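For this depiction, one protein chain was excluded, whereas all remaining protein chains were kept in their positions.
Here is chain A:
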Amino acid sequence: MTEPGTVIEINGPLVRARLPGIASGEQVRLGKQKLTGEVIGLDDDRALIQVYESTEMLRPGETVIPLGYPLSVELGPGLLGGIFDGIQRPLTNLREQAGDYIPRGLDVPALERDRPWAFIPNPDLKAGQEIRGGMVLGTVQETASTEHRILTPPGVHGELLELAAAGEYDLKQVIARVHTPLNGIQDLKLFHRWPVRIPRPYQKRDDGVAPLLTGQRILDTFFPLLKGGKGAIPGPFGAGKTMLQQQIARWTNADIVIYVGCGERGNELVDILDSFPELTDPYSGRSLMERTLLVANTSNMPVVAREASIYLGVTLAEYYRDQGHDVVMLADSTSRWAEALREVAGRLGQMPVEEGYPAYLASRLASFYERAGRVETLSGESGSVSLIGAVSPPGGDFSEPVTNHTKDIIQTFWALSKPLADARHYPSVSWTESFSDAVEAAARWWSENVDESWQEKRSLALNLLSRAEELARIINLVGAEALSPIQRWTVEMASLLREGLLQQNALDEVDSYCSPQKQFALLDLMIGLYQQGQALVKADVPVSALLALPLLSRARRSKNLYGNDQLDELHALGEEFRSQLEKLRQEYEEQNS
């Protein structure tokens, strides 16, 4: 370990110190207050340090103590259900120790050392056997819904000397001993550390095959994201980014959800903390908090720790992926992370390129999102990390650097629209600006699991919406009266689709989560109505007669009227609509003949 050094200069969160021999990336503690920082640059015997806490009252001449390891995270049981700050300090323990405000210089380990866990060793492992990084040493039940696999830390490779018997162990106890050719005998515990800026290794990458379902119709049915995919939610303030992210966190079919509040509001995290324990996971039937982990670095917390929080989140995600889970990490918001980069770059005097952002913005974004993916883990299982980042473009302008670079990297783009939000059409995902390049892969899943005609009906619906958009332009010029009956019907049906399908009320008990089966049933109902109506209009039935049917108003409300378990009723409704329209057609045929 390097010798302690001294502070030379303090400029906000950046400190220069004399620290000969220190490595870039190493953690340090500064001054009497023991502030935590990270070396981000070296110049001869001088180190440039970014400090995760306010540097107020730090002075030149104070001591800097190197810690000998880079910013790393503790990985082991006890993470789920927890809430950590950007450098993985547990906020609950912090409050117990220090009260309602976060003081500086407090050093609290992320994982509770004394809590016992019931460990069951892997029956396939015997002493004398060769083990390597990623192999499962055993399991503990972390929460009722999640089995936590204790992994051999990546990089450890050697002969297993001893594996603990089944029983209760805490985090201080040794559960395995390995003889490694390089480092001699290594003691393994229930947890290990991993540097956050280095992606965890895996065997190989696989293509995504199954959609990450969210229960949100506009996402699942229209712009799907795959498990292991990368998605972005850009939108101006008030467009509903946070609400949509929370909906995804609530209803996604992932095993583990990691929610990173990065430079956002404190109250939003409280909302999750208050509501998630009460909500049930629709898949496991257990409390949602049991599969959720929160990283909170709110906007008023130090900006440098905000930069770290994203890496902390994705490393935690990779760790659960390595245990064979499907993980989704939500980052709200990546723009605040980029701004933290910009702030540090500015203080370093680096040349700004676009809107003050440093030249490496695009590559940092790309390498972050590249940590998403479906992989074969070191232990040979399949696991995935899906990354969904909110983007907060200044003034809602999608051509700004962060949105723009993100758009180049991700596969699914859920663009939020201010006009939709202003009309309280939520989720305000725009069907003209959003895209997904996972439709083909998702279609295979829908076709096998829900209905073969999914892809066809999805594109019929999108088609209808875009034609209605064109017609709206005509209406705005000359009024609706100028439309032909067929056009009129198209416009009305697009409006039905918008209200009855795309719009989804997160606060409505029935509508908040929509199963894939119900999503398809609603889509099918409306497309059926549209096509049959179109045939009637072509057969000269007046549009006004169609629009006067009370069934339209019922179709509009059917999303709220029928729950996920009432698919039969929904199908029956479709039948009823068909026979009503058929009756109408016959009436007009008789009149005309």
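The rule is simple: contacts are C-beta pairs under 8 Å (C-beta built on N, C-alpha and C of every residue); 3 or more make two chains touch, one makes a residue touch a chain; residues count from 1.
Definition applied: contacts and distances are computed from a predicted model.
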item: Name of the absent chain as recorded in UniProt (options "Carbohydrate ABC transporter membrane protein 2, CUT1 family", "V-type ATP synthase beta chain", "RNA polymerase sigma factor" or "Cystine transport system ATP-binding protein"); value: "V-type ATP synthase beta chain"
item: Touching the absent chain when the full complex is considered, from A:186, A:298 or A:334; value: A:298
item: Given A:399, A:476 or A:591, the one touching the chain that is not displayed; value: A:476
item: Per the touch definition above, residue among A:27, A:55, A:287 or A:436 touching the missing chain; value: A:55
item: Residue of A:144, A:423 or A:572 touching the missing chain in the full complex; value: A:423
item: Residues in chain A touching the chain absent from view; value: 8-12, 16, 54-61, 83, 91-92, 94-95, 98-104, 236-238, 261, 263, 265-267, 269-271, 273-274, 296, 298-303, 336, 339, 342-343, 345-346, 352, 355-356, 392, 394-397, 418, 422-425, 475-481, 499, 505, 507, 550, 552-553, 556-557, 560
